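All protein chains but one are shown in place.
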C-alpha cells in the first residue's frame, strides 16, 4: 500500500495553497481533521486556506465526509469550499 | 339589440348536434338551463348532445359559467364537454 | 415577453427557448414543458380566439403570482401524429424556483381551463381527468 495520501484543492482553497494537488507522506491512518492540522503547517498559504474548517468541505475518494472521517494511506482527499454549481 | 342568441358547440356536442354553430331566436333573458331545455327540442341530435348537463360545460361570451347563469339576447353561448388540452 | 398562441404547425423548442434566453441580464433560469402524443394519432379541436384569450389570461395570472421575466404558451390543434409535440409552456425568471412553479401552474391550468378537446384515432373523445382538475385547484389553496 502507498505510504502517501493525494490531496486535491479547489476554488479559493487551491488559489491560497497555490497548487491544485500534492502528495504528502502518510504511513498510518488518522482522522481527517488531524491531517488538516498537519497540512496547515506546510506553508502560510496552507494555513490561510485551511484554518477555518467551518468554511470548508471535504471528500475522501470522492465521497463527501465530515472532519472525523478516517484517512488511510493511499486515499485521495479533496478539500474545497461549499459547491456553487447549477 | 339582437333578438337572437348565437350557439357554439365543440367536440362530441358538435358531432351529435351536427353543426358547429347556429343562431336561435331569443327575445328576452332566461337562465342557461332553460335555454338548454329549449335547444333539446330542436332535434334528436340536440337531445342526444344536451340531455346530460353533468357531462357538459358552458361559457357565455367566453366566460365559463354555471347552468343558472342568465342568457340575454345578443349573447354568444358555447356548450362543450370538459376540456382536455395540454 | 408574454405570448400565447395556437398553431396547426409544430413549434421549434430551440427557437422558443432562445427568444426567452435573450430577454436580458435579469434572466437566470428558464423552464420548459412540452407535451407530446404518446401513441396513435390525435385530432385536437379548439375554439380559436377564445383559446388565445384564455391562455393570455393564464399568463397574466402567472405574472401576478410570481416575478417572472417572460413566458410563452404554444398549443397545437388539428391532426397530430405519435411523437409530435402538442403543447409548449416556457417560463423565464431570475431564479429557478419561480420558473419551475409558474411553468407547472400554467400547465395545470391549461389542462382544465383552455378550450381544447382531444379525439383519438378511433373517434373516441378523451375524457377529462379528475386528477387534472384537482391539480389545477390545488394552486388556489397556496
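Read from first to last, the chains carry the letters A, B and C; within each, the first residue is number 1.
Just so it is clear, a residue touches a chain if its C-beta (ideal position, glycine included) is under 8 Å from a C-beta of that chain, and two chains touch if they have at least 3 such contacts.
If you're wondering where the values come from, they're calculated on a predicted model, not measured in any experiment.
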| item | value |
| --- | --- |
| Touched by the hidden chain, restricted to displayed chains | A, C |
| Given C:6, C:55 or C:103, the one touching the chain that is not displayed | C:103 |
| Touch residues of chain A, complete complex, unshown partner | 8, 10-12, 14, 59, 62, 64, 78, 80-86 |
| Touching residues (missing chain, whole complex) on chain C | 12-15, 17, 21-22, 25-39, 82-83, 85, 94, 96-97, 99-100, 103-104, 107, 135 |
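Here is the rule we go by: only the chains that are shown with their structure count from here on.
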| item | value |
| --- | --- |
| Centre-of-Cα separation between chain B and chain A, whole angstrom | 74 |
| Chain B, residues touching no fewer than two other chains | none |
| Contacts with 2+ other chains: residues of chain C | none |
